[in-house]
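Yeah, one chain of the complex is gone here, protein chain that is, but the others are all in their spots.
The block that comes next holds chain A.
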Amino acid sequence: MTTAPGTPNAPGTPNAPDASGTPDARGMPDALGTPRAPDVEVESDEYVTGWRRMHPVTPALKGWKVLVAVLAIGWFQVGENLRQAIDLMQGKAFLALLGGILLIGLIGFGYSAVAWRVTRFAVTDEAVHLRTGILFRQQRQARLDRLQAVDVVQPLLARLVGLAELKLEVAGGSGSAVSLAFLRESEAEALRAELLALAAGLQRPGTVVPAAVATPEGTTGTPGTPTAPVAFEVAPERQVYELPMGRLVKSTLRSGTVPTLLLIVAAAIVVSIASRDISAAFVLVAPLFGAVTFVWSRINQGANFRAAISPDGIRLRHGLTESRAQTVPPGRVQAIRLRQGPLWRGPDWWRVEINVAGYGQSDQQQRDTVLHPVATREEAMTALWMVLPDLGVDDPAALVEAALTGKDTDGGFTTAPRRARWVDPVGWRRHGVRVTDRALVTRTGRIWRSVDVVPHERTQSLGLAQGPLQRRLGLASFVLHSTPGPVAPRVQHLDAGVAAALLDEQAERARTARASATPEQWMRAVGAPTPADPDPEPTTAPPEPAPDREAPAVPPRTGADA
């Protein structure tokens, strides 16, 4: 079905051949690992063999945190009366303090060592099992067919010693991610390939170990057991775009925070000169601190940003101090948003963000959900194409163009009627929605432009909302609910009748699209080639990322359900 992009949505084929494969993939009663009892199975996992341990250096890396935390608390306590503290620090007291710090450090490392001893994980064909906990034992099981994303995270310290953390997102609510920390870097990579291949529905390559990535680490746990991990071949990938450092720095400086800060600085200088009192400058400390933190985090997270496509899905690599390699399998991106502030309009830069179930519930959603921190128009198109190879229109470039910068009925958009200017005098001409065969495209914002795209089969639920003023004017807002994340599509101030019709049609469209969507195990849709015969599509994908013309013809691999 990847060869015929139109089929999944073709009317009259709700039970497309590939849909027959869904019952076994979806027969389980929990569509998402039952959020209330997230992925933690209390039943025994004794039958699981092939338990493995984390890398022995793990306690050293984790124990640090205890020491740092204690020192930080101590610093805050002492910080206020530092002089008294220094006076106390003479002679034996100093030694006692050193001893205390040492003791705390030892306790921290000791605890981490014990925790390391009891932490084990195992990979079966269906799930990843993780046993943790010293006092309160926890057995966690993440089902692979519910896998939403796999991240390889390397904090600075781990990076220096060549270790990495493997994180599995299964969309079971906050704290449902399974974190395997720390593993040897090569082992983490091999394990990621294995998990993604299993999640895709591929069979284990049996006893034949592909020479390419035969990692001795992978089989150290229990040699000889049938479930002992046999290395999968790492899926080939092709880089699609990367972000030059210069553009990242420039864009951060033009991001609205910095100009605001400059305004505050100017105001403070004016006030202090006018009042001949320097104390006004002190109000600068807090915003300055905030701005520096913001700029640093943007640059730190966006540095070395590279995106690639592979049969496993979208690969994102980024980070200056802490490097992250995210893999989002096909069909796991729930929605995509392109944003542009007023200062980015000149160079025509766009920030591209995505909703992925599982991301977005953590506190670091800011960095997990970015598909491109600063994209040019072409790169933004490419990013959109990676997620949704087929927009469902004949001329995707024109549609995206109209969505990004157009107003009124450009590009076939349905817009807010003229009377909406009473409730939104500035932006009413930008509010618009366009329904294609594959996705819903919404457009909003005149100064802060924003475009959301949601594939029909990823629609969660729909809604209408109407306030008293809108009711007077015969308007209503259309809301589309997606999984948690930065994208929350909403079309303001549509004609009430149009909005109601849209709601009805969209519910119907989402239903048909769901019925024919590719299964969760994405390789099943293409007849599950063996790993020895990897999906050839990355090589057939357009050599030049030209989403405007080639995307509908050549969707990368199973991305048809993106």
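The rule is simple: a contact is a pair of C-beta atoms (placed from the backbone, for glycine too) under 8 Å apart; a residue touches a chain by one contact, two chains touch by 3 or more; residues count from 1.
The rule we apply is simple: contacts and distances are computed from a predicted model.
Per its UniProt entry, the chain excluded from the display bears the name "PH domain-containing protein", taken from "Nitrogenase", "Histidine kinase", "Cell division protein FtsL" or "PH domain-containing protein".
The hidden chain makes contact, of the residues A:R159, A:R317, A:R419 or A:R446, with A:R419.
One chain of the complex is left out; on chain A, the residues touching it are 25-26, 29-32, 34-36, 146, 148, 171, 332, 334, 357, 409, 414-415, 417-419, 457-468, 471, 473-474, 476, 479, 481-484, 488, 494-501, 503-504, 507, 510-511, 514-515, 517, 519-520.
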